[in-house]
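These notes are about the structure you will find just below.
Note that one protein chain is taken out, while the other chains of the complex remain in position.
Right after this comes chain A.
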Amino acid sequence: MSSTSFPFLPVLVALPLVGAIATAFIPKTKPQLAKVVALAISVVVLGITVAAVIAFDTNGDRLQLAESYKWIPQWGLRFSFAVDGIALVMVALSALLVPIVILASWKDADDDGSGGRRNVPTFFALMLALEATMIGVFAASDVLLFYIFFEVMLVPMYFLIGSYGGPRRQYAAVKFFLYSLVGGMLMLAAVIGLWVTAKNGLGHATFDWQEIVNLAKNGGIPGDLQKWLFLGFFAAFAIKAPFFPFHTWLPDAGGAAPAGAAALLVGVLDKVGTYGILRYCLPIFPEASKYFATLAIVLSLVGVLYGALLAVGQTDLKRLVAYTSISHFGFIGIGIFAFSSQAVTGSVLYMVNHGLATGLLFIVVGFLVRRRGSQSISDFGGAGKLMPLMAGVFLIAGLASLALPGTSPFVSEFLVLIGTFSVNKTVAILAALGMVLAAAYILWMFQRTMQGTLNPALKDVAPMKKDLSVREKVVVAPLIVLIIALGVYPKPVLDMIEPAVKATIQDVGKSDPVPTAADGAQK
């Protein structure tokens, strides 16, 4: 493990946490100060993340930027942070989205839509607390530390949805919390089982990821136990991601959450599920991963098609976007369990690109909903005539979401499909149907909201006549630039994730099928 002079990862976790506490203590009467402080801190975090990305050596060790501090020696629990390429791009995605979302939510917490006052500093403090836990969950290299971040992450999100969300926020917040907690508790049982096995196998108590992976490599986790422990972890991740049939909380949570929080929920939080599968399920339980791969692929495939079909039928903008994500998570799941380096690379890239594209989509939808005061598609119609720029951005976000060539999700979706095709043709062909449905739900949504004759009711809604403000332009610009840039030139990200993907596939013990016709499409 390489040692660095600057403890990037602990700082990246601690700084937003300190910022959150500081912001929480800003008096309610100074909302502007709270916003500025929160934004400034998240920008500094982004800066440090960029430095960390630069410090990361793509040809170096698997785990880098490692830092480890003592915590609870009796359990072998340590504050251990270290990232591989996959984790680092997820950390970068979180650090990028948070300042954008903070800026996008600038006015979302000011009132509750019906004139009620809300506590602005708390809203931004919760955002920063969420950032700390998101970065922590990706940066942790200790299984229990990962679990702790995984669970604690629920608390700020719960209050973001419950206190600042839409009409059905209480129901959505509790549902979100309970679903995640079910998975989390099953994972806790598996974590305990893993810990006991590791303690007996290694002779000392440890949660260190590397030690446990090495133990697993040497066959230290017997087959039957592996299956049970895998299921414990997988249940948590499948609920988090979410895979069919554990997805029903997402449309409720995504629909009720304030747009910024929804962007983070779908853009980053849900990726913890797929990330967890890659980082924990596959290397620690290789045999069980192969055993359950078919099941996981079937669930993912159902998710692709079912999510897309439900998205077509939605009448609520935010719920529609949430359902599209279920479909996209299906793609990611298929790619992971195809166990070919192309497909897995595609999945990881998809995690990033989906964060950008869906993040942008949720943010734009948030702008629209805030102006109109309604999430219902039928309350819009022809709005593009009033706000041409907004319509343009909405279209770009939509097209990115349906993976149009030239936008970054295309590269990843294509990689997943090619990589899967070389392993299982049927699955790849069926999954490709999801792309067709994607065109249906995105374009139809765009048509119903932005095109056609102007909905007469919109004329009476003054905010609907205001096109993107400067603040809103600043919010969407970096995302659009990244979506296009990574769509044309994904190499920097691919370079970063490929070694980690290769190592992960080796852990599973799968040899990579030789890419045939599709060779060369990768870069």
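Side notes on the structure shown:
To be clear about the criterion, a contact is a pair of C-beta atoms (placed from the backbone, for glycine too) under 8 Å apart; a residue touches a chain by one contact, two chains touch by 3 or more; residues count from 1.
The criterion applied here is as follows: contacts and distances are computed from a predicted model.
Selecting from "RagB/SusD family nutrient uptake outer membrane protein", "Enoyl-CoA hydratase", "NADH-quinone oxidoreductase subunit N" or "Peptide/nickel transport system permease protein", the unshown chain of this assembly corresponds to "NADH-quinone oxidoreductase subunit N" (UniProt protein name).
Touching the missing chain, out of A:151, A:252, A:316 or A:507, is residue A:151.
Among A:185, A:202, A:457 or A:484, only A:185 touches the chain that is left out of the view.
In the complete assembly, the contact with the undisplayed chain comes from A:162, out of A:16, A:162 or A:255. The residue from A:18, A:36, A:51 or A:174 that touches the chain not shown here is A:174.
Listed here are the chain A residues that touch the chain not shown: 71-75, 144, 147-148, 151-152, 154-155, 159, 162-163, 169-170, 173-174, 177-178, 181-182, 185-186, 188-189, 192-193, 195-196, 199.
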